[in-house]
Structure formats: C-alpha cells, structure tokens
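Let me give you the structure first, and then I'll get to my questions.
For this depiction, one protein chain was excluded, whereas all remaining protein chains were kept in their positions.
And then subunit A:
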Amino acid sequence: MADEAQAQLPSDNLVAVRDLTREYKSSGGLFSTVRSMRAVNEVSLDVPRGKVTGVVGESGCGKSTLARLVLRLIAPTAGRVMFNDTDLASLAPAQLRKLRRSMQMVFQDPYSAIDPRYTIRRALLEPFEVQGVALGKGEQEDRLLALISKVGLSPRMTESYPHQLSGGQKQRVGIARALALSPSFLVLDEPTASLDVSIQAQIIGLLEALKQELGLTYLFISHDLSLVRYFCDRIVVMYLGRVVEILPGARAEACHHYARTLMDSHFVPDPRHRKAVTPLVGEIPSPFNLPPGCAFAERCPAASPLCRRERPLLSEHATGHLVACHHPA
C-alpha cells in the first residue's frame, strides 16, 4: 500500500495510518477452539490537515475500532499511526499523555463517559486536571466561559447537571470537553447518531464553524451517508475491517461495487426523484472465517473467479481515488 503513501507528501497529512491491524480472539470455551478475527485489517489512510475525512461502513466494519486505534485508546496488533510525523508507538507513556492534548474524541453519547454527579463546570475542568494543567481561579473561570460560549451554551448552565440538559446540549458539553486543551485533531464518532434531525443539524453546523475558527482536522465516523456527503472532504469506505475505497471528494462516484451499493442505499429526500434501490444479495460473511479472495465477492454482481482467489489491493484508480477491486465499475 505504498502508492497511497506517496499520493500526498507527509507534511500535508496531520495523521497517517499504515497497515493498522487489530486482532481479537474469541475465548474458546470448553468445547470450542480459540478463534481470531481482525476488526481492523491492514488499514492505511491519510487524514489531510484542515480537512474532514469521513469513514463510513455498516455495523461490524471496524470503523469505531479504527477511531480508537487512531487515538491509541487501544493498541494495534500491527501497523503504525503517525501524528504530525511522530509514530505514536515510539512515544514513552508520559510523552503520549502530553500528545493527547492535541488529539481528542467526541463520542456518540457524551455522558456515558462523564460522571452524572459532575456539574458542567466540573466536567469541563476535568481535562485540565487530568493533564496536570494548573489554572488559577480567575483563569479557570475565563477558560470555562470561553469554552461554554464557543459551543453556544449559556454561562448560566455551568452549575447544571447532565440530566438537566437536552441531548443537543449534552453533545455541546461533549464537544467543549474535547476542545478544552486546544487540540488540533478531533475524532468524531457518530456525534449526532442519537440526536433528532433539527438538533443534528445544529451540532453539524457548530462543528463546521469550530473547524473554520480553530483550524481543526476531523476524522468523522458515521453511517449516515447523506451527512457524510455533506460534511466530508474525503470519504473512506470500510467493509469487514478493510478499506475498500477512498473517495477523493464528497461528490465522487464510488467504483467499488460495495461502496457503490452503500452510497446508493440512502433515500433521497425528494419525492420527485423516486428510485428503486438495488438490493444487496446475501449476508456479510463471518469475520472469523473470511474467504481467501475479496470479502465481498459472494455478494458482488461483477465477481469473477479471480476475485474469489485473490484479494484485490487498494490501488489508485484516479488521482487520490483508491479502490480495492479487480473489476471496478
């Protein structure tokens, strides 16, 4: 997968992922043997500075595992993550801890990670505590108010508890927490999946404004295809732990047959353009028992004997457009 590394000069990329793999083993019971599966399998991708890189795929494709690997919240089985040209694996724990200020995560459910007994004030000051950033009393207050207003919350809310906030307000607190230590890179893991549409649009609008204002770089994990098309500069499509296609722009046509079906399966919100969806035949193979060739071959209309024998590598189809398919559309 060297071709993709050369596609862009390293300095253009804030984050570069190379051959990243994470293996999980099933605990073999009394009568079964231990089996292993790769939730993320030899994934290589670049996250260009100042851009939004989207990762899409269905449940079990490995997108959330990838998000956690990129931030090294979990350790990879193999492969590297480079942040600002520094290999995260090469860092001593203290150095990695310090670097974490620059890379933060926004979760789908921000409050599953925060103590429900914490006030908003305490939740927002916690990152400074954890990172050992000593703040004077006045400075604390300044930072707090700056964060609160940055995400569009009212200063009156600092003494509120999570249960007093709506879903949208909670996610704003989640974003404020991620921004506390002035990061340059945010991983957004389905940040609006549990919100109502009117609130989802607010949060996406806020994330766009913050990106402009603070010059942030995003890795945006989502299963919402229309949202990804709207929000992202590049789109990475995953299937069963592997990257099958990287689209260079939000409007680029997918060439991989799975990516194409996936991108076509969202319903266009326009009654004047009704269309029949092409159903995907068959079921996703078990990740514990992958076929030798292309993992999508059994469901693919264009599959040939070659596809069942030999796994297609991710290669450049057009400038910046990478596809892992023997017979791209």
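Quick note on the criterion: a residue touches a chain if its C-beta (ideal position, glycine included) is under 8 Å from a C-beta of that chain, and two chains touch if they have at least 3 such contacts; residues count from 1.
As a working rule, contacts and distances are computed from a predicted model.
Considering only "Phosphonate C-P lyase system protein PhnK", "Glutathionylspermidine synthase family protein", "ABC transporter" or "Fumarate reductase iron-sulfur subunit", the record for the omitted chain gives "ABC transporter", by its UniProt protein name. Of the options A:G62, A:G168 or A:G293, the residue whose C-beta touches the omitted chain is A:G168. Between the chain not shown and the residues A:R35, A:R122, A:K150 or A:H266, the one that touches is A:H266. Even with one chain removed from view, subunit A keeps its contact list with that chain: residues 58-59, 166-169, 196-205, 208-209, 212, 223-227, 229-231, 250-251, 261-262, 265-272, 274-277, 279-280, 283.
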